[in-house]
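So, subunit A:
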Amino acid sequence: MPQEILLKVSDIDAYYGSLQVLWDVSIEVKTGETVAIIGANGSGKSTLMNSISGIMHPVRGSIMFDGMDITMMDPYQIVTLGISQVPEGRRIFPDMTVYENLRLGAYNHRARPKREQSFENVYQHFPILEKRKKQLAKTMSGGEQQMMAIGSALMSDPKLLLLDEMSLGLSPIVVNELYYVLKEIRSKGITIIFVEQNVRRTLEEAERAYILETGHVVLSGSAESLRAEEKVKKAYFGA
Partner candidate 1 sequence: MNEIFSDIATPVISGILLGGLYTVIALGLSLVFGVMKLINVAHGDLVIFGSYFAYSIMTYLGFNPVLSLVAGIPLLFAVGFAIQKYFMARVFKRSMEAPLLIAFGISLVFENLYQILFTPMSRGLTTSYSLESFILGDIYIPVVYLLNLIVALIVMIALSLFLKKTFIGQAIIASSQDIRAAQLMGINTARIFCLTFGISAAISAVAGVFLGLTFPFTPVSGIPFLIIAFGVVILGGLGSIIGTFVGGIILGLAQTLGAQYISASAQMLILYVIVLVILAVRPQGLFGR
Partner candidate 2 sequence: MKVNPHRFKEFIVIAVVVAVLAVLPVLGLPRTWLLYIFLFFIYLALANMWNLLSGYCGLISLCQPAFIGLGGYTLVIFTWNGLPLYMGILGGAIVAAIFTMLISSAVFRLRGIYFAIGTLVVPEALRVVFFIWRPVGEQIHGKGAGYMIKGLNDVSMTHIYWLAIFIGIVSIVIMRLTLSSKMGMGLAAIRDNDSAASSSGINIFKLKLFAFVISAFITAIAGSIFYMFQGYIAPESGFSMKWTMTMILATVIGGISTEEGPIIGTVIIVFLHFLLARYAGISLIIQGILLIIIMLLAPQGIMGFARKTKIYQSLLRLTAGDSI
């Protein structure tokens, strides 16, 4: 069965203030895929993520999701359509309980009726969240907060999950655990785009990847082919 294209970013230019951050960036993601965006700090990865989730709007180009033009939509509309972003730096609501944080994930009206089912789903992926549900979010460890952030995103019943620097500042054990859960999530048919700096790990986990450098897509292809690419080897593996 030919996979259909879920997300199509076409030739976008984006600015941060008056500074151009993205130049003519295009990416395509098919339903059910796991795609990585790789790049150093300041390469425009987060800007690309934020443009997809509607926090920023590109100045030129278009973003299509599930057959709809979402280029100029507001974040809340995009979430309702089925894109959920776990932002960089685990932006959670520190003075709310875990339960309240998760419940807010199901705020959009498409996800609200399925709330109980989503709770079960999240607790199944992250049993610890059920144990901690009455605890204030700010009192949890970094890893637990990240689990909760991913849990919140899952509560919105997403078709596409954006993970921005998921493993930043977390211990390798926690990161392993998170990747394990991501595999489970993928197996349920949720498409994933994740942004990472750890190239080796990323190319192991993703099926395809785009490499961004100073706002341009410089390379793209299957994870395997990228691992073999001389340029990638030199730049990222020091080989």
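Criterion applied: all candidates are chains of the complex that A comes from, given by their letters.
In this section, contacts are C-beta pairs under 8 Å (C-beta built on N, C-alpha and C of every residue); 3 or more make two chains touch, one makes a residue touch a chain; residues count from 1.
This structure is a prediction, so every number in the text was calculated from the model and none was measured.
> Touching subunit A in this complex, which is it: 1 or 2?
In this complex, among candidates 1 or 2, subunit A touches 1.
> In the complex, go through subunit A and note every residue touching candidate 1.
On the subunit A side, the touching residues are 53-55, 74-76, 79-80, 84-85, 87, 91-96, 100, 103-105, 107-108, 111-112, 152, 156.
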